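Notes to accompany the following structure.
Removed: one protein chain of the complex. Kept in place: all other protein chains.
To keep things simple, chains are lettered A, B, C and D as they appear, and every chain counts its residues starting from 1.
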Amino acid sequence: MATVPLDQGLLLAAILFTLGLVGVLARRNLLFILMSLEVMLNAAGVAFIVAGARWAAPGGQVMFILVLTLAATEVSVGLALILLMHRRIPTLDADAGDQLKG
Amino acid sequence: MREFLWLVPALPLLGSVILMFGSAHLSVRTAAMIGVLSVGLAALIAFVISAGFVLDPPVGGVYQQTLWRWFHVGGFSVDVGLRLDPLSLLMMLVTSGVGFFIHLFATEFMEGEQGYGRFFAHLNLFVAAMLLLVLARNFLVLYAGWEGVGLCSYLLIGFWWGDPLNGLAARKAFIVTRIGDTAFLIGLLLIATRLGTLNIASAMTRAHETLHVASPMVTLIAFLLLGGAIGKSAQLPLHTWLPDAMAGPTPVSALIHAATMVTAGVYLIARTHVLFLLAPIAQFTVGIVGALTLLLAGFSALAQNDIKRVLAYSTMSQIGYMFVALGVGAWGAAMFHLMAHAFFKALLFLSAGAVTMRLHHEQDIFKMGGLWRRLPVAFWSFLIGSAALSALPLVTAGFYSKEAILSGAWADGTRGRVLWCAGVVGAFVTGVYIFRVVFIAFFGEEHTHVSGSYGWRVIVPLIVLSTLSLVGGFIQLPPAFGHITLLSDLLSTVLPAPLGATTVMPLLFASFASISGIVVAAALYWRPTHARADATPLWRFWHAAAGFDWLYDRFLVCPVLWAARIDRDDFIDKIYSGIVWVTRAGHFAVRRTQSGRVRLYAAGLALGSICLIAIAVLR
Amino acid sequence: MILLWLLCVPAVGGALAWLAEAAHPNWSRWISIGVLSLDLLLALALISPATSSGHPAWIASFDRPWIPQLGISFELDLDGLSLVLILLTLALSLISVVISWTEITERVGLFHANLLWTTTGVIGVFLALDMFLFFFFWELMLVPMYFLIALWGHENRFYAAIKFFLFTQGSGLIMLVAILALVFIHQHATGHLTFDYLALLGTKMNSMTAFWLMLGFFVAFVVKLPAVPFHTWLPDAHTEAPTAGSVLLAGVLLKTGAYGLLRFVVPLFPDAAHAFAPVAMTLAVIGILYGALLAFGQNDMKRLVAYSSISHMGFILLGVFAWNTLALDGVVVQMLAHGVSTGALFILVGALQERIHTRDMRFMGGLWASLPRLSAFGMFFAIASLGLPGLGNFIGEFLILLGSFHVSVAFTVFAAGGLVAAAAYSLLLVQRAFHGRIEPFPGRTGLFDLTTPHLVVMTVLMLSIVGLGVYPQPVLYQVAPGLSLLQHSGQASTGLRARVAEQP
Amino acid sequence: MNSTFEISAIVAVLATVMTITRASAVHALLYLTVSLLAVALVFFVLGAPFAAALEVIIYAGAIMVLFVFVIMMLNIGDMAADLERAWLTPSMWIGPSFLAVLLAIELGVVVTAGGYGHRAGSVVDARAVGVALVGPYMLAVELASFLLLAGLVAAFHLGRSITRAD
Partner (left out) sequence: MMTAAAFRAFAPFTLLGALTIVVMLLIAVRRDHRLTALSTIIGLSLCCVVLLFSAPASPVPVTPLFIVDGTALFYAGLVLGSALIVAIISYAYLASSGHAAREEYYLLLLTATLGAAVLPESIDFTSFFLGIEVLSISLLGLIAYASPRQGAAEAGTKYLVLSGAASAFLLFGMALIYAEVGTMSFVRIGVEAHTGDPADLYRLVGVAMILTGVGFKLSLVPFHMWTPDVYEGAPAPVTAFVAVVSKIAVFSVILRYFNLAESHADTSLRLGLEAVAILSMLGGNLLALLQNNVKRLLAYSSIAHLGYLLVGFLAADSLGNMAVAYYLAAYAVTTLGAFGIVALLSVPGTGRDADQIENYRGLFRTHPFLAGGLTLMLLSLAGMPPTMGFIGKFYLVAAGVDSRLFWPVVALVVGSVIGLYYYSRVLVAMAMPIEHVPVRRAAAPLFGKAVIAALLVLLVTLGVYPAPAIAVIRVAVGHG
């Protein structure tokens, strides 16, 4: 197998991470925000895999698996919350929920 | 007997305390009894002690009594003690004696007034404070009496507190004199630090030993003491309180002007003459101040219509004479005039009071007229007083004492001649202004209704004081007149320089000035109906005593009042309000970030992270 | 041990007074009186007997480990200075209870609890010689005082209470920082972590550090004192507090600032304090004159008295930084006299407000006619506050002026100008409230004059101020050894240790 | 094989860009799946076949399906897509993009400057990972199970609340 420069791999992770962040910041639909969060978490996973590959150690993949666990849990709870929210105020607009402020 | 000296100030003080606490429960009669008897007893004891002192002088001519140690701090101690020497003896006698007669007069004068007991409480306290002042062995005790006198003058000038004007006058008296007092206090601090003691006698000795003549230090001390004296004795430029002090009841005026208060300054300077001898500039200043004051006050008295104000200005003028005497080193003459003045000024005030109490407290001389027939007692008393004041030659005490001063001035070289001239002009003016009052008030047409009659408590003091005003001068006669030197003999142990003139010419000249003053007054005011001259600017200028009040008002009082008013809410507090405002503004600013928008919150998170990374990378 | 009792009695008494309200409000009052009297007796028992050879500086001590890990101990020491101030505290607290009898009718138990706890805190401040313990009490006394103002005060009480709290607490924290810095500097120098005041005396440090640390302490105490420009909390707090609160504030709490300056600022940093003296004395003189000017401008009677406090406290600041025996003795007398005279004035204003429901002097005038006793006492204490010889304030002011005259003539001369100003505002108060035209304001007929408890209290205060003015020597005698120890503590701390060790 | 990495990386980035810019949720989801698959390829290239498999199975498989369920339940139609388009105004984009660009620059600089030319690519297979998981990371696995439990309970409870709210 050919090798990949460390910085290239991490660059990919960084770009994905940033894109995910743009999604979180710019989208108003909670569903999209959640997707963007997944992108960010995935980017972190990529970074772990890249790092693990550098050291040829299983730690990176273990961490990736744990991130995956988190992603799954977060999506399930998050989606449940979104549904709950949608029942209460029939919109997915993140900016609509501003009762709590000040 | 001398060991009872402490009773002299203590008795009036006791009377005062009893009256203060008990005035609500005491009848008018009892209050009067306590008030008069306490001073009377004090006077009696003072007289007995004095007699003993003269007949059997103590060793060194001084009797001292230590009551208790006031405080003792770090090697500096002040004892509460009394000192009886000829100077304080004279003052004690005058204060208690004249004070007693004024008290007696007041018991009748004040009858029916609200706060009768309170009045006598203050009056007693006044006498007590003055006695403490004159008997004090220590400067600080003297200062205590000094301030006590000031307080009592405040209380008594403002006795009729229902009228805010009286309160104003009282406050003015206290504050103006306090300016002088503060100078005095600073002088005391200087004495205490430079001479290491506040005991008057030892301070004088040390001053004599350690300070050079005309050294800046001693001059400064002398000037500061002079400041105190000026304030209390109503000399230029701290004189403005005195005419206003006429707001008090007439016995109070008598007390202030005759027996207590205004003489304190003269006494202080005589007491500390050692310092003034060491500081010739200061001493000459005393004379100048006296001369200016006597002229200013004399001319101002010419332009007054209120009988008490005339007397007030005349007091300033007479104290001016005493200052002239002090300025030329005629210490004994100053004391002599002080005594004589106490007699005739008390007499004048009391007789003026006797007039006004029968005229429903009318004090405008132009509303009187022809009273000599209606009120013969008052008229004769006032006339004797006026004669003594204007130094009618030969028969009055005022003549001898004033002559002593003028001859002292004449004898003091060129500077003294200048002061002598002022004194002679003053003597002329004195004759004019006081006989102006006599002619306007007691002769001519009657303008008012006179009611009531006098009791013995009015008549006796008037008679006694009249007598003293006439014969009181015979204890000290100039060499040309028989050369009696009772007073100067007495004072010789404490005050240097002999009394009395040695030349006759200036004496004759001064006598002529006095008499011509009376004659001029007679010529001008015999027909008083045409004599009102309110309108002329000159009259208004002198009526306002050369506008000192206006000046102070404009340049001192008003700015302070203005500052107090605009700064009522304290501009420093605005600084803190500003801090609060900024904090609140900060709160509202940061609060806006808490908009409830989740995306904004995420942006905050990102921004924070970006900054942290930047700091980490850039170092 | 007696010192601990001195602290515990009011602390526990406060709790008791709170609980006793359930039975009857008067129970709280009587308990407070009993507790304070007991404490007063304890304190009186500590007065050292007069001997010709003088007495030891430290009269009693109490020392137990408290937080040994940090070198903090529960160290109480009493010298004449502390004793005199504690006596003042207890006496004024006792008086506060008496004069609140009719004024405070709501939450009586809590009121007295707070009052007693304030007293506890103040006594602690005067006793503590461990810097941490001192700070503990310093903060502790604020809390009940805050409640006294905030809960039982007048119209604008919350503003005033919070202002008071913020000023004093903020400056207190600055002092905390300074205390800690001092402790750590000492630790680095000696390897010994301790908060013991006596050990910290004479800590070596460079002059810049010393200056900043001194400033930290100075600010805390000067805010409490207060001196211009940190004074603006005072008029509000004094004005809005209930009468008892004003009495305690003016009579006692301000003294803790002066005490701190005496006990800590100068002894701990003698050189820095000496270098700083011109600035401090300038502040003092500004305080004297500016306070007087402000007092002169007020319409609110209580505010007038409050501002006059600032003026009087200026003298204390002046005396402390003159730092010689005369001035320090003057400071002590001035503290006592000011406590009594201003306390009395506040009581009178309180009594007046109870009767005519205003403090605004524009709505007074001629009150002497209907309230002769109250007015007479008012006049007396106004005169005391203007420094008439024969009354306590004069002794204080004179000694301070005399002491500072040795140090600086210019400051003294300006400070003496304050005497004239004092006359102006004091007499203005008398004039506007008691004298003057009898104004026909509604509700001014049938006013009842001072009642017996008030009369007794006022008489006691009057006698004490006369006593202080006529014969202050017993007080001076009590405080002399302590003050001389303070004066020498900066130079020779080891010697001091030895002298302390001699005590039983 | 290096080009495999580059191509899949570019695909992943482009697909992600599409994901976050689509107006339709379903489209976005499809692009996200593409991106995840491309990432899986990257993992494979990097020598992490186990991770690559999990990426496909769990991410692209399970998690995306969850999203689809929710989209179906919420019944998001064209109206919602129009709304999304209306929301995607420049004013919405500029701020976040600015922040993201800043972050990207920072990370990019750091990543490229600090890489020192290290290379990654030796294979760590499923066995090695498995051994690690039951070895030193045993308790981590336990904790992960609690994480799942918590998620389960939370989702369950919230789900109940939804039905109750009806």
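The definition used in the following text is that a residue touches a chain if its C-beta (ideal position, glycine included) is under 8 Å from a C-beta of that chain, and two chains touch if they have at least 3 such contacts.
Values in this document were obtained by computation on a predicted structure and should not be read as measured data.
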item: Visible chains that the absent chain touches, using the contact criterion stated earlier; value: A, B, C, D
item: Absent-chain contact - pick from B:Leu142, B:Ala397, B:Leu470 or B:Ala602; value: B:Ala602
item: Residue ranges of subunit D at the interface with the undisplayed chain; value: 106-107, 110-111, 113-114, 135-140, 142-144, 146-147, 149-151, 153-158, 160-161, 164-165
item: Footprint left on subunit C by the chain that the document does not show; value: 65-70, 107, 132, 135-137, 139-140, 142-143, 146-147, 150-151, 158, 161-162, 165-166, 169-170, 173-174, 176-177, 180-181, 183-184
item: In subunit A, positions touching the absent partner; value: 6, 10, 13, 17, 20-21, 24, 30, 33-34, 37, 40-41, 43-45, 47-48, 50-52, 54-55, 57, 59-60, 62-63, 66-67, 70, 73-74, 77-78, 81-82, 84-85, 88, 94, 97-102
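Operating definition for what follows: only the chains that are shown with their structure count from here on.
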item: Geometric centre distance via CA averages, subunit D-subunit C, whole Å; value: 69
item: Whole-Å separation of chain centres (CA-atom averages), subunit A against subunit B; value: 95
item: Residues of subunit C touching at least two other chains; value: none
item: Multi-chain contact residues (two or more partners), subunit B; value: 599, 603, 606
item: Of subunit D, residues touching subunit B in the complex; value: 95-96, 99-100, 102-103, 106-107, 109-110
item: Residues of subunit A that touch subunit D when the two form their complex; value: 1-12, 14-23, 25-29, 31-32, 34-36, 38-39, 42, 45-46, 49-54, 56-62, 64-66, 68-77, 79-84, 86-88, 92-93
item: List of subunit B residues in touch with subunit A within their complex; value: 591, 594-599, 602-603, 606
